[in-house]
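For subunit A:
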Amino acid sequence: MANNLNIEVSPLARVEGHGDLIINVKDKKIEKLMFRIPESPRFFEAMLVGRKHDEPSHITSRICGICSVAHTCASIKATEKAMGIKPSQQTIKLRKLIYHHENVQSNVLHVYFLAAPDFFGVGSVIPLIETHPEVVNIALRVKKMANDMVRIIGGRAVHPIRTVAGGFTKLPTEEEMIKMKEMLEACYPDLEKSLEILRTLKIPEFERKTEYISISDTSDYALYDGNIKSTDGWEIDDQNYLDKINEKVVQHSTAKHCWASRDAFMVGALARFNNNHDKLTDNAKKYTEELGLVAPCYNTFMNNIAQFVEIVHSVDDSIRLIDEILEDGLDEGKAMADIKPGAGRGVGVVEAPRGLLIHDYTYNDKGRVEKANMIIPTGMNYANIEKDMHALVSTILDKSEDEIRLACEMLIRAYDPCISCSTHFLKVKLINK
Partner candidate 1 sequence: MNKPKVGVFGFTGCGGCQLEILNLEDQLLDLVNAIEIVHFTELVTEYSDTYEIALVEGSITTKHGVERIKKIGNIAKTIVAIGACAVTGGLNCLKNLYGPEKAKELVYGDKKDWIDSIEVKPIDAYVKVDYYARGCPPNRFEIVDIIRSLIVGRKPEIPNYPVCIECKRNGNTCVFELGITCMGPVSRAGCNSRCPNSVSGCEACRGVIDDPNVNAHKDLLSEYGLTVEDIMEGFNLYNACKGKTIEKRDK
Partner candidate 2 sequence: MGFEEKVKKNKNTIYVPDIARITRIEYLSPTEKVFKIVFDDEEIKNKFEFKPGQFVELTVFGLGEAPFSIVSNPTNKDFFKLCIRNVGNISSALHRMVEGTKIGIRGPFGNGYFPCQKMKNHNVLLIAGGLGIAPLMSLIRYILHYREDYKEIMVVYGAVNPGSILFKNEIQYWSNRGDISLCLSVDNPDNKWTGEIGVCTKLIPRVDFPSNDTYITVCGPPIMYRYVIDELEKKKFKPENIYLSLERRMECGVGKCNHCHIGDKLVCVDGPVFNLWEIRNLKEAL
């Protein structure tokens, strides 16, 4: 039982990037709770200034290696909007396809490699190789499938090459499309097996109602394109994100905090599920039922489950997309749209694996970037993480220090925070009280 508690976890492992967590409890009261990101600032917004229209997608891809496809797509969409470039339907379908598989590979990495060890009570995936080889092997197979999909469509798994403003520099061949379909179909047994394993896991009980924001579309379980939608009942066009989403530097805290209708909101798989669950494929819906994921869900820990359900959805939907593309026939003529570099402003909004991602560029009349702003998912979740943590810690103060530490780490990990995306996180100044 902890009256006074001093937890410091640094660096917080198994989140992609680096984060530190500091909790001070005195007389059973939380005095200080801080989740900070000492990752060094990257200055991407500055780097973009003056760049030609074909460069931002390559540059911003380097914001984050884990969600480089998301950054690439958000960037391309912003540029295309700004210059009135109209990619073909074929391009959009292929983008959706590559998009699915970055999401799958990222979700696999998170669910199986980063979060699973907590549930199995081991320190990391390495002992898991000994204790639960079947989990590791499934993870490696599904991850390879997803990476190979990205490799085939994008040219490589990290920082894709072929996806550019206007379309694709090179299309996959018909044989490759067929091969991809086979690869997708081959992974169903592994999904089934995963379901059995996941069903046995005990997801911590925890609830805190908050606002969930994601993009949303009338026909798709939106990842690549859609309006911005909130569980608090509003929906706006993605170009107008500034109408609802606010960013500010909070003195006492550590990063630019974001808020919309309330003081904090959550983005990511759970937000997408809460907003768009009815667009999941029937098969994926079956998995949600089996795993007890019901919308609206306010348990942050269920984010892991939502991520898994998305894997199933992405596999189903990819097969549909491939069938459609094959039916229409791949057309080199539609690979690239016409581009006339010029002035304009455009906003590209997508769902990165970790949630809403916004790129906002203004080009001058020479077709060079004049101003750029990017809002990344971990930045949006920041405030919500701290709020969740407050709520969680106050309910478990009677547990041992180790248990509290683990619970907190698991909670942060449930967000799958990709801190390397710190386009503009401030380094914390510790406030001595």
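Criterion: a residue touches a chain if its C-beta (ideal position, glycine included) is under 8 Å from a C-beta of that chain, and two chains touch if they have at least 3 such contacts; residues count from 1.
If you want to know what made the cut, all candidates are chains of the complex that A comes from, given by their letters.
All figures in this text were calculated on a predicted structure; none of them were measured in a lab.
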{"item": "Subunit A: touching candidate in this complex (1 or 2)", "value": "1"}
{"item": "Residue ranges of subunit A touching candidate 1 (in the complex, touch as defined)", "value": "11, 13-14, 16-18, 38-43, 45-47, 49, 55, 58-59, 62-66, 68, 109, 113-114, 117, 123-126, 129, 136, 140, 143-144, 147, 155-159, 161-162, 164, 169-170, 249, 418, 420, 424, 426-427, 429"}
